[in-house]
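Just one protein chain is left out here, and the rest sit where they should.
The block that comes next holds chain A.
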């Protein structure tokens, strides 16, 4: 059942990735890789053999209930490069758009309250192996970059977590962007860049893909399939499932091999959003209670997808989120449950039916569509105008300019421009580093004007 990619050569990979940040070592590394790739699966198999008996012993104490659907945890770690209050007077004078100080501050904060303690906890849980605990994880390229630059210790802790062998790395776009509708070519390049980065940092090539905010639709799925991925994550959207269970794998009608893993929105949000809410009737949510909910949820796999920052940031430590996660694998194991990664469930399960998703869906807001990033005039204009200069940017053959342009495609820039009200609006407001959506738009457009002027002058 377990696939080779699930367990890792921690030592080999650790040394690999530490070299990864060193540009000079790249060529040497590449050479090494071309000569040695077949060694990886073999070694994986060896380490697995060493580890496996231990795990099986533990598991055998508890009766695994074969009829109980496993849980698939997926976490997304990402931090955007927020823009500074880039003013009109900066246009033509300041080629730096990002608020380095703020980004650094927020990065440090999220590292301290979330990434570091969560990585530590996950490492321990995987090593304990209750219910063969394992997770799937995606770390955006822009976050990996920030970590490399400012927090190599945290990057190392992600690598260590991955080295436990209980983590499947899932692919995405390097820039956490949403430009597929405008340019497939650019989308592909960003995915490939992310694959390179993952190779460099974690030494693997992911089989599963998850687009920014779990965006999923047929056209995108078919393209992702064409890029060689076997699985793609999405949101289980009621009006497309038409009463069918979310806890199964599906397939878009225009795909032949790609499996759609749909997020169980209710159970995921119980942890990701409602966990610390005292007004929620189910508060406090204990590991035991949640395990029973999962147990009775039916289907073949419970997909719990959420931001990694939910652990410790969105749900701070005072909510008891860490205690919850610490206790959950044991509670789940007690019921006879086990855990799988995305690709494990893909290998285990056949698709249960067609998932005909014409319109883009996402895991965001209550609307579960692209409305957090588009819809108002400011978002529409900003999105369009950053994407339409693709040819011009690429014609300059200037890697720095290209990188800067791509960083401006990061979805949060448009998310911050949302003028939504209600529950969703409150979330937008909480995450926005500016007084309002209007500032987010103005700073972005000012920076864009500067970028355009630089393009013209180049």
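Assume contacts are C-beta pairs under 8 Å (C-beta built on N, C-alpha and C of every residue); 3 or more make two chains touch, one makes a residue touch a chain; residues count from 1.
Criterion: contacts and distances are computed from a predicted model.
Student: Look at the options "Bicarbonate transport ATP-binding protein CmpD", "Formate dehydrogenase, gamma subunit", "RNA polymerase sigma factor" or "4-alpha-glucanotransferase" and return the one that UniProt uses as the protein name of the missing chain.
Tutor: "4-alpha-glucanotransferase"
Student: Would you write out the residues of chain A that touch the absent chain, in ascending order?
Tutor: Against the left-out chain, chain A lists 87-89, 91-93, 376-378, 380-382, 385, 436, 438, 441-442, 445-446, 448-450, 452-453.
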